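Okay, so here's the structure we're looking at.
Of the protein chains in this complex, one is absent; all others appear in place.
Just so it is clear, A, B and C label the chains in written order, and each chain counts residues from 1 on its own.
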Amino acid sequence: MEDLQLMVGGLANGCVYGLIALGFVLIYKATEQVNFAQGDMMMLGAFIAIGLGNESHGGLPFWLACVGAVVIMAAFGMAMERTLLRPLFGQSQIAVVILTIAFGFVLRFIAGAIWGHDPLVMDHPIAGTHVTFGPVVLSADEIAVIAVTVLLTGLLYLFFSRTKLGIAMQAASQNQLAAYYMGIPVKRIHGLTWMLAGATAAAAGILFAAKGSVDPSAGLLGIKAFAAAVIGGFGSLPGALLGGLIIGLVEPFAARYVAAGYAQIAPYAVLILVLIFRPHGLFAQVSGKKL
Amino acid sequence: MRVSFKTSYNHDIRLFADGYQASRYAALVVLAVGLPFVLDDFLIGEVTGVLIWAIAGMGLMLLTGHAGQVSLGHAAFLAVGCYAHAILMDRFGLPFLASFALAGVLTGIVGVLIAIPVFRLHGIYLAIATLALSMLVEDIIVLAEPWTGGVIGLTAPTITIGGIDMDRFGSPDRFYWLCLAVVLLITLGYRNILRAPLGRAFVAIRDSEVSAQAMGVRLAWTKAAAFGLSCLITGWAGALLGHFFYTFNHEVFTVVVSIQLLLMIVIGGIGSIHGAFYGALVVGMIPQAINIGRDWITQVIGTGGVAIPGLETGVFGLILVLFILFEPQGVHGRITKWRIYFELFPFYRRDLFRRQRSYLKTERIR
Amino acid sequence: MSLLDVRDVTIRFGGVTALANVSFSVEPGEIFAIVGPNGAGKSTLFNLISRFCEPEAGEVRLDGASILDRRPADMASLGIARTFQNIDLFETSTVLQNLLIGRHTRRRASFASQAVFSPAARREEIAHREAVERVIDFLDLHASREQRIAGLPYGTRKVVEVGRALAMEPRIVLLDEPASGLSTEESRDMQFWISDIRAELGITILMVEHDMGLVSAVSDRVLVLAEGRVIALGTPAEVQSHPEVLHAFLGIDREPEA
Partner (left out) sequence: MSGALLEVRNLESYYGPVLAIRGISLDVQEGTIVTVLGANGAGKTTLLKTISGVLNPEKGAVRFAGEAIARKEPDAIVRRGIVHVPEGREIFPLLTVAQNLEMGAYCRADRGIAADISRVVDYFPILQERMAQPAGTLSGGQQQMLAVARGLMARPKLMLLDEPSLGLSPLLVRGIFNVIRRLNQERGISVLLVEQNARLALEVADFGYVMETGRIVLDGSTEALKESRDIQEFYLGGHQNSARGDRRWKRRKSWR
């Protein structure tokens, strides 16, 4: 039964990874850019929610604080695209990678300067409540995390595969020039994408904060989420969630069945194994070039 | 502007375009050799650091800049070189030169072994695989405590070559010259590879894998060679880095260092050997600049010591962001523009370096 | 014995049959053209011969030996060079460097001698340069020798790609639509080069081309593919009077008026 309990905890953790990974994939799918600052955006979202909602800070009602954090992060994402990414329009992927890595450093510094480097805990209404399913005890926040993640993944998936805007986003990433020729406003679409990514990061941040404490280095979780996105096949939304879950599950089980020190390295070992056997992830998005 | 007329095939192949260029580089080398007579020990130490980072930069530049394989995990290979060298000298009692050479070769072999399973990966997938590798190595160093000293780490053995002491702290000048010699040899070898078939094969797989194959370039072999050579150079940088730091543990080779290396070559200017040196110079100077800036702020504000945690990385990040926004071609690109500006002086046109709108296509089609 | 022998080849992608039981052979010194409507499987056939795709059934032999167990990079050393329909050059390099890559299979200098650039390596480089210079001379590429591919006009790129294949000194060269997108003048040049490649360099040519004028002017035999099947094989005059060819490829259903 302990395994089952581990599994639920792992799933909830994995969902947070999955949500951050979703942000990566979202941006990649729509702009073919790789945002290494996604983890730091998640961290910022968590801090904003805490800053707005906690008694010691803003003291707003919880739901209002959540909505506020999502809105602020959406605006932040859009502003980031406008000021940092747009000047690099048409530049290589690697320039964006470096830029976002560096910007992540800056965000961590800013968050540390505002909220300090000690871990903060978010006040929320369902803290401490539990639900018991037979032998398994689920905390309410774990259930919320899983539900919200599955819902968000589903919505984003439908958005990309069904709506005209979603398809236009994919088109813009596959061939910017052709997208322009068809009258797709590529730059505006990039802005929208980053807005969505910001909002997703805020959602991930709130859920992350609901499960534990937050400090500026939480942004480094982004690297693990990145591994998740790659395991899932960079560019696939369900893949991102699946990758997140795999990593979430591997960690506690490696710690339990191998040795405590291995929990850290197990996700990366899994990542390398997956890449060796399926070079483009589980849901491969790469196809052969037409000669 | 000087125009050189080519009169033989050898002209295209030789190292320097003309005597003027050759004499410029000769002057630079003379200056570098003479530096210890001008600078004090602290500054020579700093310059030595820049040289070692330049070696590491060249290692990554070969792989990323020329062969087009992005690595976000080169700190792992620095670590392999560093630990291998220290262990070979300490445990196996090898003399410095033998151990140094062997450490590089070992790292190169590790690089080839890594390249074999990951050779099918491209772009971002390769970057992440190497990032994961870097994280793994960090943890493996801790777990392999009997050899690596775990979290406590190791102490670099002293260097003597032919009975002459060359240690970092004992004789910083001689350690500097040692590093300079390594830099020169590697730079020469790197240039040679670039003008030979292997260098062309690297560029070919960077530009089009399909075409490269059709021309008879074996992908797996060439990528493995690129990894091997790159890791050989990086391993040597790691070995020198061990001496430079004197004591080291896993924290010296974190993922942040991997990222820093990549930042370095991008800032310097990707795809050129010069870029590795410029990048090392810039990245080496930033922490000093931040320190000086902090001292200055402390003086102005008058408070006793401003200690803001994370300030250094924050400012470092900010500088990089500005760099990429305003100088995407790196220092090398900027200097090239200046040079051409002066060479062409009255005839320079702004549009020589105009940035037309450019558009990307998906890299998901291979 | 035929130089290149393709026997009963079938290739499917997903549900679509790209090639169905295609057989033909190419004799040494021949100019062999493949024509057919778009999507008939012509490029697939090239990709098969240069080993970028696998057949479901059938056999491909070069000098009587199967090449199906070979990888793409092996084909160059077996003497098969190719060009690409969409032009696939090394964009950041100069024309000269692109052609030098064509010499890749002829390199001899060892790893170490490249790293120290020994006199032997230097001599070899100079020999490669001479070989490449002969190609530049042959194709009249002097003007763009030192230029980067990225800035070259389409027509020149097409010629550079042919040059890169010739620099290999191959036995067979596969030309995928050598004249598409070329102006009348350029395509006439291409036509002469194609016949010169055979006449002066003795290289066998296999080409896919839509321009029937060019095809009839240079080729010895023409293979017509439609929907993955061979519908005709013969001299240019023979296939051009074949009713099925007229219908599927040229779009003429009755006897041509004139």
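Please note the rule applied: a contact is a pair of C-beta atoms (placed from the backbone, for glycine too) under 8 Å apart; a residue touches a chain by one contact, two chains touch by 3 or more.
Quick caveat: nothing in here was measured; it's all calculated off a predicted structure.
Across the entire complex, the residue among A:64, A:178 or A:273 in touch with the chain not shown is A:178. Contact with the chain not shown here comes from a single listed residue; of C:106, C:171 or C:210, that residue is C:210. Within the whole complex, the absent chain has one touching residue among C:71, C:108 or C:142, and that is C:142.
For chain A, the residues touching the absent chain in the complete assembly are 164, 167-168, 170-171, 174-175, 177-187, 285, 287, 290.
Listed here are the chain C residues that touch the chain not shown: 13-14, 35-39, 43, 85-86, 133, 136-137, 140, 142, 150-156, 177, 180-189, 192, 210, 212, 248-251.
Going forward, only the chains that are shown with their structure count from here on.
Located most centrally within the structure is B, per distance between chain CA means and the overall CA mean.
Chain centres were defined as the mean of their Cα atoms; on that basis the chain farthest from chain C turns out to be A. Here A-B and B-C were compared by C-beta pairs in contact; the pair with more is A-B. Centre-to-centre separation between chain A and chain C, using Cα means, comes to 48 Å.
Listed for chain C are residues 52, 84, 88, each touching two or more other chains. Multi-chain contact residues of chain B, defined as those touching 2 or more other chains: 210. The touching residues of chain B, when paired with chain C in their complex, are 9-10, 12-13, 189, 192-193, 195-201, 203-204, 206-208, 210-219, 225, 271. On the chain B side of its complex with chain A, the touching residues are 70, 117-118, 120-125, 127-129, 131-133, 135-136, 139-140, 142-143, 210, 255, 259, 262-263, 266, 270, 308-311, 313-318, 320-321, 324-325, 328, 357-366. Only residues 28, 32, 34, 84, 87-88, 90-95, 97-99, 101-106, 108-110, 112-113, 117, 173-177, 180, 216, 223, 226-227, 230, 234-235, 261, 264-265, 268-269, 271-272, 275-276, 279-281, 285-291 of chain A touch chain B when the two sit together in their complex.
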